[in-house]
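Provided herewith is a single structure, encoded as C-alpha cells, for subsequent inquiry.
FYI, not all chains are in this one, though none of them got moved.
Chain IDs A, B and C follow the sequence of writing; residue 1 opens each chain.
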Amino acid sequence: MAKRLVPLLNRVLVEKIVPPSKTNAGILLPEKSTKLNSGKVIAVGPGARARDRNLIPVSVKEGDTVLLPEYGGTEVKLGDNEYHLYRDDDILGTLHD
Amino acid sequence: MAKRLVPLLNRVLVEKIVPPSKTNAGILLPEKSTKLNSGKVIAVGPGARARDRNLIPVSVKEGDTVLLPEYGGTEVKLGDNEYHLYRDDDILGTLHD
Amino acid sequence: MAKRLVPLLNRVLVEKIVPPSKTNAGILLPEKSTKLNSGKVIAVGPGARARDRNLIPVSVKEGDTVLLPEYGGTEVKLGDNEYHLYRDDDILGTLHD
C-alpha cells in the first residue's frame, strides 16, 4: 500500500495534471494547446520557520489547482503514483475556472 | 474556456502591449519608434511575505500600464492569450499619458 | 562497542531504509518499485541557533520515517552500522502508512 507523505516546512506536494492529448471523440490535439504546466495540491507543509521561530503559512492549500514553474520540483513516487514536491514560493499562481 | 490565474506572492501578471507596426492609414513605422517594452497589469499577487509574516504590498495594481525589463518574466498561456509573470520588483515603472 | 552520536544544531541522524530487492517468497522486484529514498530518524540535534540565541526546533523527531533528498547527507559509521546526517531543512517530508 502506498505511504502518505506529509511535506516539511514550506514544501508542497503536487500531482501534475496531464493534459489530454486527444478529445473525448478521439481527435488529436495540437501540442500548442496543451502547454499549461499545472497540478493539483495534494498536501502542504506547515510553512517555513522564521528566525523568530514562528511559521510563515504556505500560500496554497490542499485541493488548489496551481501553475507550476517549467523547471524545478523534486519527483516523488508513492506506490504507483508520481508526485512532485515544490517549495511554496516556486509556485507561480493558482488557477480558477 | 480559459482559466483565470491568480498570481502568488509578489508576482504580477502582465499582458504585453504589442506596438503597432504601421499607422491606421497603413504606413509602416520604423522599428526604432516601437521600442518601448510595456504591458498592462492583468492581476497582482497579495505581496511577498516578510519574515515577520506580514505582506509587503505590490507596487502596481490591476489596470496599470507598466514599463517592463528587456529580459526576464515567465511566459504563461491561458486559453488563446499569452501573458507574462514578473516579480513586482522587476517592473521598472508605470507609464502615464 | 559502538559509540552513540548526538547531533549538533539542526542535524538529524538517519538510518536509511534499504528496500527489499525480492519478496519474502524470493521473487525479484523490479528496480522501479524500490525507488523511494527513505530512512528512520535515530537522533536529532537541539535545533539551529537563531541570532537571537534561541533554538529553532527541528521539524522531525526520533522514530519518524522520513523522505530524503536524492543527494546530500554525510555518511557516518558507528560500529558496524552506517548512518547519514542531514540538515533538518534538507529532509523532504515524513512518511506515514
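Of note:
Keep in mind that, in the parts below, a contact is a pair of C-beta atoms (placed from the backbone, for glycine too) under 8 Å apart; a residue touches a chain by one contact, two chains touch by 3 or more.
Model, not experiment: these values are computed from the prediction.
Of the identical chains making up the complex, 3 are displayed, while the complete assembly in this file numbers 7 copies.
What we mean here is this: only the chains that are shown with their structure count from here on.
Counting steps between touching chains, the shortest path from chain A to chain C takes 1. Note: Cα superposition of chain A onto chain B, rotation of 50 degrees, nearest 5.
Centres computed as Cα averages put chain A at a distance of 25 Å from chain B. Centres computed as Cα averages put chain B at a distance of 44 Å from chain C.
Across the assembly, chain B contributes no residue in contact with two or more other chains.
Interface residues of chain B, counted against chain A in their complex, comprise 1, 3-9, 11, 13, 45, 49, 51-53, 74, 76-78, 85. Every residue of chain A that touches chain B in the complex is listed here, in rising order: 35-36, 50-52, 54, 56-57, 59-60, 65, 67, 69-70, 89, 91-97.
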